[in-house]
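Got a structure for you, questions after.
Only one protein chain is missing from this complex, and each of the others stays in its spot.
And now, chain A:
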Amino acid sequence: MSDNEHFSVSRREVMAGGAATAAATAIPVASARAAAEQAGQVPTMPVAFEVNGKKVELNLDTRTTLLDTLREHLKLTGTKKGCDHGQCGACTVMVNGTRVNSCLSLAVMHQGDTVTTIEGLGTPDDLHPMQAAFVKHDGYQCGYCTPGQICSAVSVLEEIRQGIPSHVTEDLTGTMQPTRDEMRERMSGNICRCGAYSNISDAMSEVAEG
C-alpha cells in the first residue's frame, strides 16, 4: 500500500465526507442533500487545517470534536475513540507537534493547525521506527489503544529531548534522560487494558537508544 492510497483524501471526498453535517453545495446525492437540509438547522462553521501533510477544508457542526472529524468526516479511523472523555488516551494525535486528546478538542478550534495522526507516521509497508518497534516487541494485543500509544510514545521521546520535566524528573537542571520511569510516567495517560505496558516500555527504550 503506498502512502497515496493509504491517505488519499481528495478535496472532493472531503467535501462529500463533510456533507453529513455540512451545508455543502452541489452534492449530487439525494440523501446527502436531505442530510444537509436537516443539518442546516444547526450552526456550522468553516475550518481549514492540515492533516498528515494535506490541507483539508470543512464546514462543520461546531460541536464536532477533532476526533470525530478525523474518524467520521475524513475517514481517518486510525485514531480511536475509547471513552470520548479524555480518560483513556486512545484518541491521541499531535497538533502542531504537541500530543492532545483529540476527543477533548473541537475541530473548529484548529483553524490553521497542523495535525499528525497515526496514518501520518507510517504505513504497513513503510513503518515509522516506533511502529516497527511495537511490532517487534509485541507492544500491543487487541490494537485498539495502539495508535494512541504510538503517537504518545513518539511525543514523549520528543518531550524528553526538549527537556520538558515530568513528575518523576529527578534533576531539573541536568540533561534529561529517557529512563524507563520517565517514559512510564509520561505514558500513563494512555491506558492499555490488554496490559502491554512492559512491552511498550521495551519498544520505546529501543527507539530512544536509537
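Note that contacts are C-beta pairs under 8 Å (C-beta built on N, C-alpha and C of every residue); 3 or more make two chains touch, one makes a residue touch a chain; residues count from 1.
Note that contacts and distances are computed from a predicted model.
Asker: Can you match the unshown chain of the complex to its UniProt protein name from these: "HEAT repeat", "ABC transmembrane type-1 domain-containing protein", "Xanthine dehydrogenase YagR molybdenum-binding subunit" or "TRAP transporter large permease protein"?
Answerer: Missing chain, per its UniProt entry: "Xanthine dehydrogenase YagR molybdenum-binding subunit".
Asker: Write down which of A:M94, A:V108 or A:I150 is the residue touching the left-out chain.
Answerer: Candidates A:M94, A:V108 or A:I150; residue touching the omitted chain: A:I150.
Asker: What is the set of chain A residues that contact the non-displayed chain in the whole complex?
Answerer: 1, 6, 20-21, 31, 35, 38-39, 41-42, 61, 63-64, 68, 71-72, 75-85, 87-88, 90, 117-119, 121-125, 127, 131-132, 134-136, 138, 140-147, 150, 180, 183-185, 187-201
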